[in-house]
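Each remark here refers to the structure printed beneath this line.
One chain of protein is taken out of this complex; the other chains stay put.
In this document, chain identifiers A, B and C correspond to the written order of the chains, with residue numbering beginning at 1 in each.
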Amino acid sequence: MSYFPEVTAKIKYEGKDSKNPLAFKYYNPEQTVAGKTMRDHLRFSIAYWHTFMGGGQDIFGLPTFAHSWHHSSDPLDRAKHTLAAAFEFFEKLDVDYYCFHDRDISPEGSTFAETQKNFEIIINMAKDLQQSSGVKLLWGTANLFSHPRYAQGAGTNPNAHVFAYAAAQVKAAIDATHVLGGENYVFWGGREGYETLLNTDMKHEQTQFARFLHMAVDYKKKIGFEGQFLIEPKPKEPTTHQYDTDAATTLSFLREYDLLDHFKLNIEANHATLAGHTFQHELAVSATAGKLGSVDANRGDTLLGWDTDQFPTNLYDTTLAMLVILEQGGLGSGGLNFDAKPRRTSIDDIDLFYAHIGGMDAFARGLLAAQKIIDDGVFSRFISERYASYQSGIGKDIMAGNFSLEKATAWIAENGEPTRKSARQELLENILNQYI
Amino acid sequence: MSYFPEVTAKIKYEGKDSKNPLAFKYYNPEQTVAGKTMRDHLRFSIAYWHTFMGGGQDIFGLPTFAHSWHHSSDPLDRAKHTLAAAFEFFEKLDVDYYCFHDRDISPEGSTFAETQKNFEIIINMAKDLQQSSGVKLLWGTANLFSHPRYAQGAGTNPNAHVFAYAAAQVKAAIDATHVLGGENYVFWGGREGYETLLNTDMKHEQTQFARFLHMAVDYKKKIGFEGQFLIEPKPKEPTTHQYDTDAATTLSFLREYDLLDHFKLNIEANHATLAGHTFQHELAVSATAGKLGSVDANRGDTLLGWDTDQFPTNLYDTTLAMLVILEQGGLGSGGLNFDAKPRRTSIDDIDLFYAHIGGMDAFARGLLAAQKIIDDGVFSRFISERYASYQSGIGKDIMAGNFSLEKATAWIAENGEPTRKSARQELLENILNQYI
Amino acid sequence: MSYFPEVTAKIKYEGKDSKNPLAFKYYNPEQTVAGKTMRDHLRFSIAYWHTFMGGGQDIFGLPTFAHSWHHSSDPLDRAKHTLAAAFEFFEKLDVDYYCFHDRDISPEGSTFAETQKNFEIIINMAKDLQQSSGVKLLWGTANLFSHPRYAQGAGTNPNAHVFAYAAAQVKAAIDATHVLGGENYVFWGGREGYETLLNTDMKHEQTQFARFLHMAVDYKKKIGFEGQFLIEPKPKEPTTHQYDTDAATTLSFLREYDLLDHFKLNIEANHATLAGHTFQHELAVSATAGKLGSVDANRGDTLLGWDTDQFPTNLYDTTLAMLVILEQGGLGSGGLNFDAKPRRTSIDDIDLFYAHIGGMDAFARGLLAAQKIIDDGVFSRFISERYASYQSGIGKDIMAGNFSLEKATAWIAENGEPTRKSARQELLENILNQYI
Partner (left out) sequence: MSYFPEVTAKIKYEGKDSKNPLAFKYYNPEQTVAGKTMRDHLRFSIAYWHTFMGGGQDIFGLPTFAHSWHHSSDPLDRAKHTLAAAFEFFEKLDVDYYCFHDRDISPEGSTFAETQKNFEIIINMAKDLQQSSGVKLLWGTANLFSHPRYAQGAGTNPNAHVFAYAAAQVKAAIDATHVLGGENYVFWGGREGYETLLNTDMKHEQTQFARFLHMAVDYKKKIGFEGQFLIEPKPKEPTTHQYDTDAATTLSFLREYDLLDHFKLNIEANHATLAGHTFQHELAVSATAGKLGSVDANRGDTLLGWDTDQFPTNLYDTTLAMLVILEQGGLGSGGLNFDAKPRRTSIDDIDLFYAHIGGMDAFARGLLAAQKIIDDGVFSRFISERYASYQSGIGKDIMAGNFSLEKATAWIAENGEPTRKSARQELLENILNQYI
């Protein structure tokens, strides 16, 4: 049985002039770029929640999709069909990784025990499918934001009972990720924040949350899970103010609570712009701190104030993102996970293929452009000349900590006003356009 | 000679029904609130740049104000008149503190030496005026953003020569602040950031900037300056991305570069909202970290995307701000500095009085409301009940670090689903309205 | 049987010092303000969808409310319980009006005929309840945005079949509103707009939509429905770009398509701020055009980019809104409809009472303040002096159309530079604070 009968074979690379909507125009998995295949550079991953569980609903409208894998009225049966459809999709799209939340992949039962039982059944099935297909788990995570019990937070919930519930759920999700050989495990704190300070003890909540993460770190060590722990920053939505607002805020929290060694960041494009930053900025902040772990590859709409989770097709974004990624030596155990959904008016299953193909091609173009930029050295040469004065003289002293306000005063008394130099932003932007 | 002949006496408190635009309706300096005078609670300060140097210009328009103290064509003479006008204003408004940038209070000369000479003359005059009036310096700072040499940053400038110039300027500004008995010294990095990553080495710039601040810390110790060092976060404007975006980001930077012990934060209302946060959020983040040093009391317009620096008149803002301040035990060596300017259509000198009176009354009302909220204990009682589950049982274990994912799983197996409880936001907002 | 057993009697006015959360502190329905009762000034209305149908879900979370009137598993039975609960709520809260969408009040059936049958049953029940309670219908409307068939628009749908479906649904909703004596009928076009211009013919869609509205106007006349037709502007959400973005845009559309005589506007506070305007601005634009028909009284969060639909508690907003409303001579057949919902963490039925009481008190305070402002004439006097030059001389000529560029040139040659005058914004803001 096939869930995607319209796609009769693996999607293939056909080159940039192809008019076949079901072909890659730029993504050529085995093509080598700077000694590594595109496949290994890009490490594409499918987001289980959007692609297989998304229904096209929005806050003003009911689901619009009617996927065949959702037809069964029995939740567990539906979950099995969904998983089978997912692996058919992975193979037809020729993608190596996927990501899930515990509650996407298997249904909540009426008790904790039943929920765990469901989860176990599905995880076993996923293990078999991974084995037979070769598809791997990029990361697992626990959904600690959808159920009403988490409305006031999970690790930051004012009720210790909820904290414990969340902790139990995380244990199971880490276990599952471990069983499936997941290369990372993600924490996204959609409810870890506050709605109003009138009812909130911010210090208490942040301390709780640090305890929560330390417990996860301890457990990881105990069971020997080698995957990377990742935190995914987001500023707001659903919660008015989330504690892990952006990369810098999250790093500050990790530093304050002695968690920095145990976590990297999972940066999402749309979360970056909601925080008032560019995607490239959040990637660069993370990479600069040695903490860029993985990427949620999507696109927001900066004229809208919510997470639109559109597929990434903007070539400026993909090129500049790949530039940061290549400069830090690649994604490591991370990947490019399409945390993106078709618009709710794209109601056909085939639209899922179109959407992912577009995103994959856009990142492939970004990779090619970024590698060429690096090879040509245009920007890097400009930058090293721009900061050259720190390689010798007082510049060298400054960087080495051998300078002082008094020395500066004496030196300026002698040397006077500096000569100014153009920063050439427009010229550099023109050059960038030559690579797009 | 008087610069403000229309104001013939000190502004007085006349009570809330007064129709006199030149009287306080709520601010009664010697009135005691919880054992301290309003004067001592609020520690109002006048911002030299806006109040005496502001011309009403904006990016599309020329100056509209024609202050009598600016009539002289000689820069130093103009600076002296301005200083004299300032002290007349402080005394007539009955305010105890002021703040300045080096280049507001004294003019840039054609050489570094001439600039310093000007500065020295004016600082001496200020010292005399402080002595005769009893007015004190809340903080001094160096303007490292207006002069073209700083267009690409001061401490983060890619040219070490500019870095040295800035360092020399900061030395002089700290010296002056020290001489004048300033209670704090502020760093605001309006150009410490980047315009485009195409030409920027973010890591290099941040390392430079840390060196810059360490040099200031060393110098402070050396000369025995006891004032508090403050950093003032702002996300953007003038620079597209500033490194000290908001309180959390700044704390992260201070932690990373081992500067946390030496700095507190100066939080500005308008900078908070430009960063996508409420004023109260930024105050609370700072206070929670023990780092709320001082406040730039103004108001932005959240429907506009730039620093409007309006006078603070919103009673919700002033009440919630005073709540955070009272709960942390007051402003310490900091104050409420009116970093605010009249609209450019408020062209009369008397508008400066109206504007400040409005801001002072708004904070006086905020103080009275906040103290009553504390006395009544409504919110604090609600909050302690809300988190009560962390006082015993597993909650206590969690906070003490005696809990684990395995314990959580066992505990939930026994205790099942938590009971949910309303967070009562609407009721709390209604109660807040009873205090406004 | 009672759905709100905790509220044992009608909510009463107890005065501003009451600590009873279930009492009005300011809203005193029979108190007379400028010759009219508060009840008649404010014409409060309850929004059926949020108050009785809202479940507390958000885009990341499941429903959190568990209202007793939703317990039945039969949709029609559930609808009946809901209606009964609604009228109990109206009476206990002592509110005279309500509003509904067709699909809030009665369930969609499996065919159009079944849906209409359900609707008829419920409308009959509503008619009886109105009669027995004295509660009236402020407005009815059709939900043309939730069902998947409307994902690409209703009146603007590219498929004429959907257009016809929407038209049939609107006929039934107008009929129902007519039967129930509704004083207005509202059109809100949540899907009337576009997601991307790549697939959109904007001109075609707007022409369609004008046809749609003309059909409604024709039908209204035909059946003799005397209620006012209202359009409710909103800029985006759910649709990326909605054609009725704000008041001015909607007026432009009505003018272009010869619909201006037949419609007024229903202005919502949160929609105003999402469009980048203040609530007062949108009210004033509408009132200035003689087109302010009714108000959706809620509050947004200008730091968030979506419709938060919070209860209106900001006294600045309610005062300035009431000022516009009083100055236009009241709300006419419109009202203040609480298009607002408790936060999803306010899970108790009693929170619905708290929330509405807070909103009603906030508008009562706004009414009292606004009337006092009008009585004192402070702002109006300032404004008439400010424009006084247009009452005589060239000003009068200008307004009468008796001036020209040549006359201006001659007049300026003689009269030269104008004298400038302060616009006194800060002073006026201080005065406003004396009324809050």
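Before moving on, here are some points about what is shown:
By definition in this document, a contact is a pair of C-beta atoms (placed from the backbone, for glycine too) under 8 Å apart; a residue touches a chain by one contact, two chains touch by 3 or more.
Being a predicted model, the structure only gives us computed values, none of them experimental.
Screening A:E114, A:D128, A:E226 or A:D348 against the full complex identifies A:D348 as the residue touching the chain left out. Among C:T207, C:T302 or C:S333, only C:T207 touches the chain that is left out of the view. Contact with the omitted chain, checked across C:A176, C:L303, C:L320 or C:A364, is made by C:L320.
Listed residues C:I122, C:L144 or C:V162: the one in touch with the omitted chain is C:V162.
By the touch criterion stated above, the residues of subunit C touching the omitted chain are 111-113, 148-149, 151-152, 158-168, 170-172, 174, 195-204, 206-208, 211, 214-216, 218-219, 235-236, 241, 245-246, 248-249, 251-253, 255-256, 275-277, 280-281, 284-285, 288-289, 320, 379, 382-383, 386-387, 389-390, 393-395, 398-399, 401, 403-406, 408-409, 411-413, 415-421, 423-425, 428-429, 432.
In the full complex, the hidden chain is touched by subunit B at residues 56, 58-64, 145-148, 150-152, 190-191, 195, 236-238, 240, 274, 301, 303-307, 343-345, 347.
Hidden from this view is one chain, which touches subunit A at 16, 21, 25, 64, 273, 276-278, 302-303, 311, 313-316, 342-343, 345-348, 351, 354-355, 357-358, 361-362, 365, 420-427, 429-430, 432-434, 436.
Methods note: only the chains that are shown with their structure count from here on.
Subunit A and subunit C have Cα centroids separated by 40 Å. Inter-chain spacing, taken between the CA centroids of subunit A and subunit B, is 36 Å. Residue positions 64, 303, 343, 345, 347 of subunit C each touch two or more of the other chains.
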